[in-house]
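The next block holds one structure in the form of structure tokens; read it before the comments.
Presenting subunit A:
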Amino acid sequence: ASGDPLAEPASSAGGSTIVVGSQAYYSNEIIAEIYSQALEAGGFTVDRQFQIGQREVYLPDIEAGKIDVFPEYTGDLLQALDKTAAGGTSDETYEQLQAALPDNLRVLDQAGASDQNSWTVTADFATKYNLTDIASLINVSVPITVGGNSELETRPYGPTALKEKYGIQTAGFKPVEDGGGPLTVKALEDGDIQLANIYTASPAFESGNLVVLEDPDALFLPSNVVPVVSDKIDDAAAAILNKVSAALTEDTLVQLNSQSVNDELSADKIATAWLTKEKLI
Partner candidate 1 sequence: MNFVTETVAWLIDPANWVGAGGIPTRLVQHLLFTLVTLVLAAVIAVPIGFLIGHTGRGRGLAVATSGAFRAIPTLGLLTLVALWVGIGLNAPYVALTVLAIPPILAGAYTGFEAIDRKIIDAARAVGMSEAQIVLKVELPLGLPLLIGGLRSATLQVVATATLAAYVADFGLGRYLFEGLRIRDYGEMLGGSILVILLAIVLEGVFALAQKLVVPRGVTAGLPTDIRDGSSRSRPAMESTIKEGTSHVRNE
Partner candidate 2 sequence: MIEFHSVTKRFPDGTLAVDDFSLVLPSHKITVFVGTSGSGKTTLLRMINRMVDPTSGSIEIDGADIGTLEPVKLRRGIGYVMQNSGLLPHRRVIDNVATVPMLRGMPKKKARDEALHLLDTVGLDRSLANRYPSQLSGGQQQRVGVARGLAVNPNILLMDEPFGAVDPIVRAELQQELLRLQQELGKTVVFVTHDIDEAFLLGDQVVILRTGGKVAQVGSPAEILANPIDEFVATFVGADRGKRSLHLENHGDGDIVVDETGRLAGVLVGERSSAGSESKAGPRGPGASAQGGDSR
């Protein structure tokens, strides 16, 4: 692909380099690295600006056009842009997101992979109280302490929503600022918390010790992985990214995350291996 004649004018027309950003979240960084390597293989020059905090930090930069490609999650981003967004199915959410984005930004194709919020309990806890979906939490006879990033407490799907939509009364909130990472899992296992918000693509689910509670009332919006891009991304670049998204399935993301957390591999190695395997580079 490096000999693609289209690549040259494309990259020079839109400026010399494409800036790819990522959240300060390892999984997001892996996806950003995949985008970057794919783009580089397509003849583009990439400037990586990874690990740049949470949405509130980088969103202004994307809106200002300082970042050209950013891996995002449809539902999460939609809620960040429009607190009252209704959501719905994966495709509905994607459409609403397209509408909610400012004029200078757009999203390319969404991937099959999603990494969405969830209410999760330990398998033991689920068995003990016979839990399957969120509504069944009503069976729990002990106080339920909730854990997750501190913003969870006020999010539309947070403890308040639990009460309003499912009538579940929680006993308290404990912040663990690791984005549903190992410490949150440890807190669940230690019984410091009973209910946690863990991203569905977390490798923690591989162990089978955790159970995601089903969400029939669509408390959580579907959050498929999607690149948010600026005008600088031309058709050639977009085509590359869309190919990546097409290959990025639900299971893939969990595997990639597992390589990072369990095998302690760095994002670039994980990305190269996957892209090579998928024959994308």
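Details
In this section, a residue touches a chain if its C-beta (ideal position, glycine included) is under 8 Å from a C-beta of that chain, and two chains touch if they have at least 3 such contacts; residues count from 1.
Quick note on selection: all candidates are chains of the complex that A comes from, given by their letters.
Fair warning: this is a prediction, and the values are worked out from it, not measured in the lab.
For subunit A, the touching candidate in this complex, among 1 or 2, is 1. Of all the residues in subunit A, the ones that touch candidate 1 in their complex are 54, 56, 147, 149-151, 153-154, 172-177, 182-183, 186-187, 190, 192-193.
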